[in-house]
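With one protein chain removed, the remaining protein chains of the complex are shown where they sit.
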Amino acid sequence: MKHAPRLSEQSHDIQGILKSGFGSLTVSRFRLLTIHDAKLAKAWLAQLLATGLIVSAEQVGKPKPAKEKQEKQEKEEKEEKKPVDAVVSIGFTYSGLVKLGCQETSDHPFPTPFRSGMGSELRAKLLRDEYRQWTWTDHEGPGGGAVVHILLAEWRRRGVASGLPPINPSAFSVIEAGDDSDFFDGDGKLSEPFGFRDGLAQPVIRGLRDQDGGSLTQVRADAAGFYDDRLVEPGEFILGYRNEYDELTFCPNVQGWASASGRFTLNGSYLAVRQFEQNVTAFRAFEAAHSDFEAANGVSAGEKLMGRRKNGLPLSWKGDPTVPVSDSAADAFRYRVEDANGFMCPKGAHVRRSNPRDSLGIDVQSSIKSSKLHRLLRRGRPYAEASGRQGIFFIACNADLERQFEFIHQRWLQNRRFGTLESQDDPIVGSQSCPKAFTIPGEASGSEVSLQHFTETLGGGYFFLPGIAALKFIARV
Amino acid sequence: MKLSTYEPDALAPGIRRLSYGLFCWLNRHIVVLRALGALLRRWPSIGGPFGLVARASAVKDVLTRTPSFSNTAHAANMVSGDYLIGMDPGPTYTADRALVRERLDALDVPNASDEEAKRRIGMLESGDRSFDLIENYLMWVVFHAMKPLFGSATDAVVAGSADPAAQAAVDEGLQRQYMLEIRYVAGQLLAGSLATLDLRRRAETCGDALQARIDRVTGPIGTAWGVKSASRDIERNAVGLAWISHPVTVQSGALAVQELLDRPKVYEKLWSRAQTLKDGVWTDTGFRKDVRDHVLELMRFRPIFPLLARDVPRDTELQTGARQNAKCPGGGKVSLLGIAALFDPSVVSDSRSFCPERDWGSEDPLRYLMFGYGYRQCPARDHAVDILTSALIGLLTLPRLQLARGEGKAITYDGPLMLTMRMRIT
Partner (left out) sequence: MLEIVRQQMICIVAPGWSGGAELPAPLHDGLNAFLRDVAVVHFASIGLLPGLTGAPNPQPSLVLELAVEEGFRPYDLLYRLVYHPGGTMWALFGSMIAPNVAEPTAQHKQQLLDKLMSWHSIADGGFVGARDRSVRQIAMEKDLLDQTRVEARKLKPKYGNDRTAFALALARWASTNPDFGWAATPAPRSYWRGKGAGIGAKLAYPVAAIVLWFALLGIVWALPRAYNWLFGAPGHVGQAIENAITATTECLFTMSWHGLLAFAIIVFLVWLFLVPLPAQFVSWRRWLNSVQQELDRPTETLSSLATYVGGWIIGVPLLLAVAACAIAYTLAPLAYALAPDYMHAVIEPKLPKLTGLQIIVIAVAAIIVVLAIGALFYRLNRYFKGLSERFFHPLQDDVPRAQQIHPSIERCEAELVDGTQHMFSLTELRGPQWWSAWCIRVAMRIVTFAGRVFFTQGWLGNAPGIHFGHWHIIDGGRRFLFCSNYDGNFGGYLDDFINGAAVGTTLAWRWTQLHPRDPALAGQPGIAKPRSFPPTRFVVFRGVKCELKFKSYARDSMLPHLYHFDACNRTVDQINLATGLRDALFGERNEKNDDLIMRAIET
């Protein structure tokens, strides 16, 4: 009997994006490529690999060493490791993989959602996208849009030039989502276009922690006992490892792949990608129209929709909201006991829908356990165009599209009967026709506000993020 | 559309089955109920605190004190919407009652019942000498006698359609199906609030079906009745008339025949008289009167409602006949042992013997206690007795009858309701 691969021994093969959000690389840019000529495309891929821009998790930081040595080693790491200046991550749609000559095997095919593609008609229905008018997609469908094959995400340190090999127009056509964008403030904190701190409530992969956020001891202490809420098994995001069910995540395979350590998709992940354009004017107008609400309640109506304060603190924060705290402390909260009725964070608010934490099950423990089955590792960034249009290029890493991204989208965000709500979907990304209502529960009695669309989806698709060996294989076949 | 009357069973599992089983057993073994009645009649103070009334005087008293003892006790039985029998007096009650009287006046009994009885007897004679008293005989005699209730709309009601083509397609199969449907609605009247959930649900479904059926044909019914009431009023009355008239009469008839067959001497005497009269049985008024008396006496021994309930809307006292009146708290119920009153020796002479020719004297109305008493008495009582008289005369013209024993039980029950009564012509 052979043991399954160990995460600690595989980090050289895992793309860096799964370990880190690259908080220090503040400039980002996302490109969507459509392959015209497979041969040229492969040659270009080989070139890209040669640049070393595609870094492994190992290069981003060493996997968690033994606990007591943690702090010491971290210091050593910082001294030893050359800081990375620029990183590229690359993912492929199903049709992209096929185009590049990867044929799934009959015993280990790709999961149905990935194969059918986010753009397909069936998925449009399952994801409850009422109306689609897309510029790009991964599969022909009702939303229209160009079918793309490759997602190219690039992060750079401020002032560093792009090292991407030039893209040959006869190999690919390119759609760019925004220009080089930088939404970080002077303290290195990221805010999205509506003005909210972004990227706070991230799951922590057991055994592959992003070390951007401070030392483990500090993070644990700040989380005040809630650290385990965000600690998720690696198999929820990386294929081939133990997941929250204590089971090895299913690894599809392709023909011609031969490796002793595992199948083609080992160390890979699926990316659910959506490009949201944010209507900042409409959002500001909404907040202005409800300025009396802010005066009466101390938080703005917009913050109620989002379910968080703009500076990232939870709405139920008991301390002084102007005193800055660590990200770990800002994310250490639950709903069930303190905010069951949504007096602080409304039941239908965006963050409560996308991560209900402990609020949906029969008790705290079982709810936390079951909400860990539906977590996403968010690696998207806000983007802006020269024209002034801006939004979020949303990327979510997950290992089971159906159980994670699609579940969250269908059952939580777009569900009009989420909890016991009536005809209300997500106030920020919901697709229900507008004007629609949003209830803000209140202790004496709740109030209701009327909403417009604040975001519009411009495109979306499912991509497979291969491990580095698999990437080399793709460039070779 | 009526509102749902469905309520889940709030009694602990087992208790309902037990109480309902006991109730059915008592209904089928009427002698036990009579004995119990005799006990309570003798010592009314035993039953008083439990709201049980047995003496004839007390039963009459309760039935005539309509403001103190309300018919709303029928609420649990009215699965297809409110009707006369469960209403408190008021304008609706008065109007509905007038309408019923008018409909009953249209009946042509005993001529219509005689005619159908003759026809059916003819069919039975030519049949294979065994038949089901309810399905092959009583059901039809009563149905045809009561046809004028809906008059020209009868076929529409049976077909459940205002479409002439559907009405033209009405055959005995459809008529039978209609009668089975209303039977279970009426069955609920017998079982009342004691009924088990499945029985209640069956009654409700049938009640729903009946309502839906009538709902589609309120037009033709209105025309047949020559009234221009709101369709809601027509529907209420039509539904009520449908389920209350037919099945109850049929059950009473079956009970009467059952009692008659239990009394071979009485049967023998009546039968030989009928045989000697030959064709004259249908025309001999003396014989008809005797048969009618027999029907009433048979019904005294097996009344269809041996137990009756009334609601108590406000605190009152119950004159049970004991030295002290029993207290009746408002919101409660009283139960009347009609069967005990019918055998009360203080008003019925020689009460324990079967005596059709008994002179009831001033107590004649008590003779009809199975139809209620006083103002709220069933307005169709005479019609019903006439129909049953015709039916019985018909049966007497046949060769001797007996229950078809042998293969299984001759009488099958469904709760307190008699479903079949298989007979054999010897």
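Which chain is which? They are A and B, in the order written, and residues in each are numbered from 1.
Here is the rule we use: a contact is a pair of C-beta atoms (placed from the backbone, for glycine too) under 8 Å apart; a residue touches a chain by one contact, two chains touch by 3 or more.
None of the values given here were measured: they were computed from a predicted structure.
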Query raised in the report: The chain left out touches which of the shown chains?
Result: A, B
Requested in this report: Please pick, from A:Met1, A:Ala161, A:Val323 or A:Ala386, the residue that touches the omitted chain in the full complex.
Outcome: A:Met1
**Report entry** Which of B:Ala106, B:Ala209 or B:Cys355 contacts the chain that the document leaves out
**Finding:** B:Ala209
**Report entry** On chain A, residues whose C-beta touches the chain left out of the figure
**Finding:** 1-4, 6, 106-109, 111-112, 116, 122, 125-126, 128, 242-243, 245-248, 250, 341, 361-362, 366, 369-370, 373, 400, 402-403, 406-407, 410-411, 416-417, 419-422, 439, 441-448
Report summary line: Residue positions on chain B contacting the omitted chain are 3-4, 6-14, 160-161, 171, 173-174, 176-177, 181, 197-198, 200-202, 205-206, 208-209, 212-213, 216
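Following the convention adopted for this analysis, only the chains that are shown with their structure count from here on.
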Report summary line: Rounded to the nearest Å, the gap separating the Cα centres of chain A and chain B is 75
